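Only a single protein chain was left out; the remaining protein chains are all shown in position.
First chain written, first letter: the chains are A and B, and each begins at residue 1.
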Amino acid sequence: MSVFNAIIKSLKANITTIIVYLAIFTVFGNMQAKATVSTQETTFEEAIIRVAVTDNDKSQLSKAVVDYLAETQEVVDPKTDDPQVMNDNVRFLIYDYALIIPEGFEEQIKSGNAEDALTYIVPGTTMSQYLLTQKLNDYMQDIVIYLNSGYSEEEAIDLTHEQMVELSKTQATVIDEQEENHRSFFTGMFTFNGYTMMMLLCICGACTLTFMKDRDVSNRISVSGMHFFTRNLATIAAVFFIGFVITTVVIIVIQLMGMEYANDKLLYYAIDTYTLMFVGLGMAYFICSLTANENLINMVANMFVLSMSFLCGVFVDTQYLSDSIVKAAHFMPLYWYTTAIKFINDTPINNIWSRQFGTYLMIEILFAAAFFMAGMIISRKKEQYAI
Amino acid sequence: MSQCVVEIENLVKRYGDKVAVDHFSLNVNEGEILGLLGPNGSGKTTTINCLLSLLQYDKGTVTIFDKEMKPEAYDIKSQIGVVMQNVAVIDTLNVYENVDFFCGLYIRDKATRKQYVEEALEFTGLTEYKKYKPKKLSGGLLRRLNIACGIAHKPKLIIFDEPTVAVDPQSRNAILEGIKKMNKDGATIIYTSHYMEEVEELCSRVVIMDHGKNIANGTTSELKSSLMNRETIRVNLPNKNDEVIKGLKEINHVYKVKEDGDDLVIKCDGGDHNLVHVLSYLTDNNIPFGHVSTELPTLNDVFLEITGKELRD
Partner (left out) sequence: MFGRIFVYKFKEIIRNRYMVGWNFLFPIVLATVFYMGFGNLIKDDPDNFHTIEAGYVNTNQEESNFEKVLEELEEETDGNVAILSLKKYDSRQAAMDAMNSDEVFGFYVEDGDEIETIVPKNGYHATIMNQIVREYDNKKNVVETIAKDHPEKIQAAMDMVTDNITIMKEHDFGNNTSPYVQYFFALIAMSSLFSSWISTAILEGICANMTERGKRFECSPTSKLMTILAGICAAMVMQSVSNAVVVIYVQEILKISLGAPLWNIILITTLGSAVGVSSGVLIGSLIKNEKLLIVVPLCFTMTCSFFSGLMWHQIRQYIESRVPIFNRINPASLLVDCLYTRATYGKTSMYYQDIITMSCMVIGCLIISAFLLRRRKYVSL
């Protein structure tokens, strides 16, 4: 029991790491999961675009344009009059679209030359750019046509506005037949968890194992009269205990944060996560067979886990990755973890416990075993050649 | 009369309420090897750090080579060599590079430096290891490298702060011989150690510090003679009993009689012919005895006597 206790106590040295990764997880995991959560829809809703309007004309017509946008889109403060900053704001999604109504806009329209009367800033040829440019162009075209057809400015504005109100009744019909094909909050959280939990397990596991691998400490314990079996069992139990506690904490955190999105599949996500725990501990063992230096453990763990997270669909969805990278990702355990999560997400609850799900878990376990084996071989070779 | 190389007067260094060095004074003369002794926490290292201007002290003066020692006294620093208690080398540089680097902080001329480095390596017996990184060296070799880095620039004053800790007897012997040779070549040496036999062998003069104060100062024989009137007599006495012990205790100047296996250890406090008195008592009472020996005090006894035997921090 004393070996077990000592290992658990030595975990205190890693408390900052644990807090940092849990904080990253709760903040970013939550943000990412909330941003990607989608549910089944039955009624049509227009895509609303955040548009920042700079009205330099302050005319009746420019006000009408701003009102039209305020009615149909989300108008926000551009926060700057520098087009370059606006460009950065649309590129980095502070808003989707920046509209600049230049001075003399009304005069230009009235003079009959409507060409290039409004300037907009967008992050390239995007959906939102196309949609709002199209809507504004239509709105302005109507006004120009009415003005040229003998209507007064007020009449043109009113008629166009009435038409726009009338047109808002034209709505598409949403027929959503794919019941399960929506990304749940749990899927988002558990996917991000692939990164943070692996980091936590690798660093905490490897550092505690290193403590036991320290030659002087292990010599002192081995001369203590404690049976070989007992002390190794204590080490294994302590490391697994740490892994189990970290994994359980993570799952509880996800459950607490996902109250409003709760679904019955948590159990399956948890099973996948506990399976990943073995992979994490296997990797920890493997890493600490390579080095006993804490700094190096951090570096190797960072390189391994970050790389896997990018390539296995944790940070970037696999649909955006090239085929060859996805193929390569098949040789990484995190890929099977995220694939299992997608499977849980897309499969009706009664069908999850299937051969396919079992295969994913099995592959993860095999990876864990491979890491343990590799770690053992390296440790043995190191001992043999006294490296 | 030889010139005074180091002069410390009334040095006081406080850490908050704790006085680490308490009005400590010390003179080191040219060409001597001064042993600075003291139990752990007695203020030796603090004194050395003040001497080297690494630490700011509260009171007192430190003069080296007749000049006041200050952090920017580069002309003084260039004549001092320091061998730290802990090994102070750069792990990523090899043996030669380490000695060359530290020597280069003192010697600018490339050719002279090269010669000095080679000599230092030769002197410490590290020539064949010059391509080795410190991590590949054994404890003894590492200590020797530590010394080479401190003395390569041929300083006039060398401070050794426990240079032989955790060193095997062969290496220790080599280090001590080296120090003697440096001294012979003209270097003045301040040597701190907990190994009394080393100090006895090496130092011409010894200063004992405790609680930041200079509590004893003199040559080793002077210090020992201060305890000369203490004598220990060891008698092999297989048939001893309480009566015999009581009888022995009644002899003049005997203040303690202790059993040690088959032997009796009899401590005498002053007086003449104590051995004759003990032997007369034994023969007069027909008490058979075996081997008899007397022991005079060592520097270790002097040290323990002066500083006390209680455990320190």
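As a convention for this text, a contact is a pair of C-beta atoms (placed from the backbone, for glycine too) under 8 Å apart; a residue touches a chain by one contact, two chains touch by 3 or more.
Not measured: the values here are computed from a predicted model.
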| item | value |
| --- | --- |
| Chains in view touching the one left out | A, B |
| Residue of A:120, A:241, A:261 or A:274 touching the missing chain in the full complex | A:120 |
| Selected residue (touches chain absent from view) among A:14, A:128 or A:235 | A:128 |
| Residues from subunit A at the interface with the omitted partner, ascending | 16, 28, 38, 41, 44-47, 79, 83-85, 87-89, 91-94, 100, 114-131, 133-138, 140-142, 144-146, 148-151, 159, 163-164, 166-167, 170-178, 293, 295-296, 299, 302-303, 306-307, 310-311, 315-316, 320-322, 325 |
| Residues of subunit B (touch criterion as defined above) contacting the omitted chain | 49, 52-56, 71-72, 74-75, 77-78, 80, 82, 84-90, 92-93, 97, 101-102, 104-106, 108, 149-150 |
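As a working rule, only the chains that are shown with their structure count from here on.
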| item | value |
| --- | --- |
| CA centroid of subunit A to CA centroid of subunit B, Å | 66 |
